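Everything on this sheet refers to the single structure shown next.
Not every chain is included here, but those present sit where they belong.
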Amino acid sequence: GEVEVLHWWTSGGEAASINVLKGLMEEEGHTWKDFAVAGGAGESAMTVLKSRAISGNPPASAQIKGPTIQEWGDLGFLTNLDDVAKKGDWDVVLPQVVSNTMKHEGHYVAAPVNVHRVNWLWANPEVFRKSGASIPTTWKQFITEADKIKAAGFTPLAHGGQAWQDATLFEAIALEKGAKFYNSAFIGLSDTTLRSEDMIDVFRTFKKVRGYVDSGFSGRDWNIATSMVINGDAAMQIMGDWAKGEFTAAGKKAGIDYVCYPAPGTSEMFTFNIDSLAMFKVKGEDNQKAQQDLARLILEPEFQETFNLNKGSIPARLNMSREKFDTCAHSSMDSFLASSSTGNLLPSMAHGMAASSMVQGAIYDVVTNYFNDESMTPEVAVDKLARAVKASM
Amino acid sequence: MKTNAINAEPNKARAGRPARLTLADWMPKIVMAPTVIVTLVCMYGYMIWTAVLSMTNSRMLPSYDFVGLSQYERLFNNDRWIVALTNLGIFGGLFILICLVLGVILAIFLDQKIRSEGAIRTIYLYPMAISFIVTGTAWKWLLNPTNGFEKLMIDMGFTDFTFDWLVNPDKVVYCLVIAAVWQASGFVMALFLAGLRGVDGDLIKAAQLDGANTFTTYRRIILPSLKPVFFSAMVILSHIAIKSFDLVAALTNGGPGYSSDLPANFMYAHTFTRSQIGLGSASAMVMLGCVLAILVPYLYSELRGERNE
Amino acid sequence: MANLVIDNVIKRYGQTEVLKGINIAIEAGEFLILVGPSGCGKSTLMNSIAGLEEVTEGRILIDDKDVTYANPKDRDIAMVFQSYALYPNMTVEQNISFGLEMRKVPKEDRDIEVKRVAEMLQITHLLHRKPAQLSGGQRQRVAMGRALARRPQLYLFDEPLSNLDAKLRVEMRTEIKKLHQKLGTTIVYVTHDQIEAMTLADRIAVMKDGEVQQLGTPQEIYDNPANLFVAGFMGSPAMNFIPTKVVATDTGPMLELDAVQKTLLPFPNKACLESYVGKTIMLGLRPEMITEPQAHKDGQPFVITTEINVEVTEPMGADTMILTRVKENEINCRSHPAYPAKPGDNIKMMFDTSKAVAFDQETGVRLDV
Amino acid sequence: MSNIKAIRRKTTAIERLLRVALYLVLISVAAIYLLPFIVMLITSLKDVEEIRTGTLLSLPASLHFDSWSKAWSSACTGSTCDGISPFFLNSFQIVIPAVIISTVLGAINGYVISMWKFRGSDLFFAALLIGCFIPFQVILLPMARTLGWLGIANTTTGLVFVHVVYGVAFTTLFFRNFYQSVPGELVKAARLDGAGFFTIFYRIILPISTPIIVVTVIWQFTQIWNDFLFGVAFSGFDTQPVTVALNNLVNTSFGGKEYNVDMAAAIMAALPTLIVYVLAGKYFVRGLTAGAVKG
């Protein structure tokens, strides 16, 4: 049978790892039709998916994640994977948070490929050494350390000019206020929390942190920001574990040339971002067979390992050999396990795991506008946030 | 619209006209028919569909729960939309104006029996050829304060030179104008050049004898007779302006913040990324409304004008 | 008012030589008319004078200044184009006043001038139309108006009245004449209308194939054509050319009209015929010199009455043309409409050779000058 | 116009000065236009390290053409790593028919609207123009459904269809406005000579339309060749045009960004369009209607 896979894993490492899957599928005697649409964090790909779906010709499988899976499921486009899941014991090998997102109305409709941790702080130890600062563990400390770094002539925080980067940073700051706050604000979307004093404080800190970003950040890609850390122009970056790929590509070693820490004040927490392939209803028994095989293969340890080694993330399934993974990945895995039992395992708002895309978009708008508008006060921002969230529900 | 108008030949209704019409009489209408059908379906049909959607609360995919005009209300309560509209005003106005002026001037200059006209023409045109997916990067570098023009000028000794429009929320829209003018003005030049090449040489001779200098000849005789070309250029440019999407996506991605957002980006983001098809459709309708407000009076005056036979 | 010197002007389009060395000197205030067959280079010459076509060789002097390479607008010339070249986007009024505007004439004066010209050309009611809404003759008048509104040093008119009706044309002709008398501007004027040429010109230049054949006053050209071409070209209907043998008689050489009847025609300038005795020359006789017998001419020296056979008659209102044939040559005669002549008749006609001219048959050059 | 300048063989000092100034202006404008291209070209010839460290306009220390060969045949676009070369064929399959069809339709429509006016033709023209201002993004979904319904979803034919539909308004506009200034008497004369609708078009009107055909082809070719939105939304996995491949090539979300390869790919992807510009350019000819009518 044939599977057409719509995805936006187009960068070198990702492409290589998706090729593994392709190879596996071909070994099974299936044809792999690769439909890659890069760019804009999957925006174009989503457009294509919608257009394909509406024209009555959806791909067999598409890279969608988080609440979006539910939306597609609601529209009845997705196929049932329960058989594969049962054979592969998905309920066992997958952590509950992961399996929950993969299900629509209790049935598996998607297969997870990885788990990203979003709340990372990447740092260049050399810069810290030169400026006599130490890695901050709270946002308060961040400010004092950043001042030192700035005084030494470095850019304290490497940051780019994309709304999701602002949101990633914002989310990390908000996370310091605790899981309860985070849940209530970004998942429960409670108006009182959104308007709370804590939220105002988050915004206040956010604006302060803004002061440690260099002037040329606007329009900058995240990986350029990462390379500032790599080159020793900047000291830190708040970014998900995909940043590791940049360090690796530049030939840097974890723990030596760069270090990874949880974002300040969030060492107990884990904000996750899970990539997955959802399966669409297709015609033809062959093709359905191929589709089921694809779902099965995704969960195979072989693929999970290769893929995640390349991507910097950790496998979605538990109980895998850790030996090929580096220290950062190890710490991520540990944290993942630990947090899942404490309730500190949280879906990333900035990466569309927490709220619907509408709410996410509304939060983006306020956050990014606040970040770039020097004159806006935290109070105003909080008010705007609450109203925008309400309007988008 | 005009299905009925198209079939109604004025004479047919009149007494004396033979009822039988030959194929030849129908030919103009027959050849227009495909365009008419396609326009009706793929433009106006979809337009109506969009109008309908703008009054629903469609999210990820179209649905038909009517909510009246509340999407429009939401739209105009949305700060980002207001910014986008304002930007469109500034961007569109400047872009169209500069492109027209530049296009006309370059076309006139190129029309002076220039040696190697072909090479220069191609240079002016080439920005159209290169996808903004990549030129956006080049422009980003050039406009970037830390490694672009600013650095270039400072390296050349102008130490006080600052050029930080790209990162300045108040100025970033002018960066869009710069890049867009760079890209589109060459085509406007080509349009005008083609027009200039069609002007009757005797007219120019007459104007010269009447004492007009080169400048006046262009201003009073040649350019007025290029009115249809201005019309084409205006339509093309406003089309580009209102649909500038790639440009923003590649150059600023709307930033800093959303200060360089244009309606097309707003609409796209809401329709596709944020699953707000209702709101997206409403914004599309407003965009269309803006176009109509400007275009319809212009079209009216233009189409009423007699052809110069 | 300026003089104009065209000094050995040559114009080529690629291989084709259109003007082959034109030399004309026109005095200030003179009215020169260019005539010549279609395609002989009249418009090209006009364009060269105006500076709209670059001359290949030679010089053009206006007011004693060499303007060969001067800008058209610096030559202070107004021109009526054969193809009109009206500004399509301007109204008639704007078309006419444009030249004035360019010369910085104030608005009020322009309006007065436009009004005056429009009245003269009878296009006042058309002032607000665009050229596309005009008839052919109306367009031509606008083209005239555009030139006439100005007061240049030199007017160039390229067949300015060709599309007007006879009545209007006479009126316009008179207007141009008046204008010329009033302003005294130098004018070069192309026309195919013989009457226009005869009545307007101070001098006429007859062109053929890019060369000037003769330059002289209308009367000179008409009465003393320099060669066969000029003689045949000027005058409508054209001069009759009859190859005649020069025979010696007691009273000197005479011309034998036809071999059968041996009608002998006298010729005013006998001297020039001496060397041609026995040979055949080309006799030129205008139709109006072959008429019905007119009593008051009887007995005059160069008048002879003979009988001819009528082939065709052509009533033309004021006269009737009678076509006859002498030795294979068609001959046009002009008679009073009342003179009875029907095709096939043999009628008496009177030949008046007092103004006859003779040409060498080979070279076409006039003998008696 | 040329006639203005052509007349003078001997030029005055001022005129010569003006002429020099004219060339100066033209060349300096050209230089400004070229700047981004130069940046791209230089970058494409540097290696990644040099891009990271060097400045924008510094010349490459040594020329690296490997980025070009990589972009052509081995850069990854999705899971395949064959460069952008395989996609050129797709693009051509879309562009050539679409440009031809839309230009021909536009020419005929323009011809009808300006020379065979019938009641409602002007109104239709206005409607066509207004219609093309509908943002392309909103028509994606209904168009997808239409294409599905026509059975040409995700095929080259479907893309050709879409490009023709949304290109025809502009091609019509160009031709109609060009034909506005063609003397109507020509059509009248040809009708009397017994020529029919198409014969007049083909024998009389088309031959005098070269400049506008050039402009239209330039516009349509560029628009369609560079289109991304339709290309990505309506193509199948095996009919993706070059822009989609280019986009995939450029938009990596991790791993070192290979700007040199991006730039090389972009320049290559633009080559067909540039060739069209150069070839079409010589048909910017003058005086096609000269001598037709008097008046």
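Which chain is which? They are A, B, C and D, in the order written, and residues in each are numbered from 1.
Rule of thumb we're sticking to: a residue touches a chain if its C-beta (ideal position, glycine included) is under 8 Å from a C-beta of that chain, and two chains touch if they have at least 3 such contacts.
Small disclaimer: the values here were computed from a predicted structure and weren't measured.
Counting every chain in the structure file, the complete assembly comes out as A x1, B x1, C x2, D x1.
By definition in this document, only the chains that are shown with their structure count from here on.
Here the two chains linked by the largest count of contacting C-beta pairs are B-D. Across the assembly, the mean Cα position most removed from that of subunit A is the one of C. As a whole-number value, the distance joining the C-alpha centres of subunit A and subunit C reads 95 Å. Centroid to centroid, with C-alpha atoms defining each point, subunit A and subunit D lie 39 Å apart. One finds 57 Å separating the Cα centroids of subunit C and subunit D.
The set of subunit B residues that touch two or more partner chains comprises 61, 200, 205, 208, 225, 268, 272, 307-309. Shared contact sites, meaning residues of subunit A that touch two or more other chains, fall at 40, 47, 50, 54. Across the complex, subunit B is touched by residues 40, 43, 46-47, 50, 53-54, 68, 71-72, 75, 161-163, 214-219, 356-358, 360-361, 365, 368-373, 384, 391-392 of subunit A.
Within the complex formed with subunit A, the subunit D residues making contact are 52, 76-81, 140-141, 143-145, 147-148, 153-154, 232-234, 236-238, 240, 244, 247-257. Those residues of subunit B lying in contact with subunit D across their complex are 1-2, 5-6, 8-10, 24, 27-29, 31-32, 34-36, 38-39, 41-47, 49-50, 61-62, 106, 109-114, 118, 120-135, 137-139, 141-142, 147-148, 151-152, 155, 182, 186-187, 190-191, 193-201, 204-205, 208, 214, 217, 222, 225, 228-229, 231-232, 235-236, 238-239, 242-243, 245-246, 263-264, 267-268, 271-272, 277, 280-281, 284, 287-288, 291-292, 295-296, 299-300, 303, 307-309.
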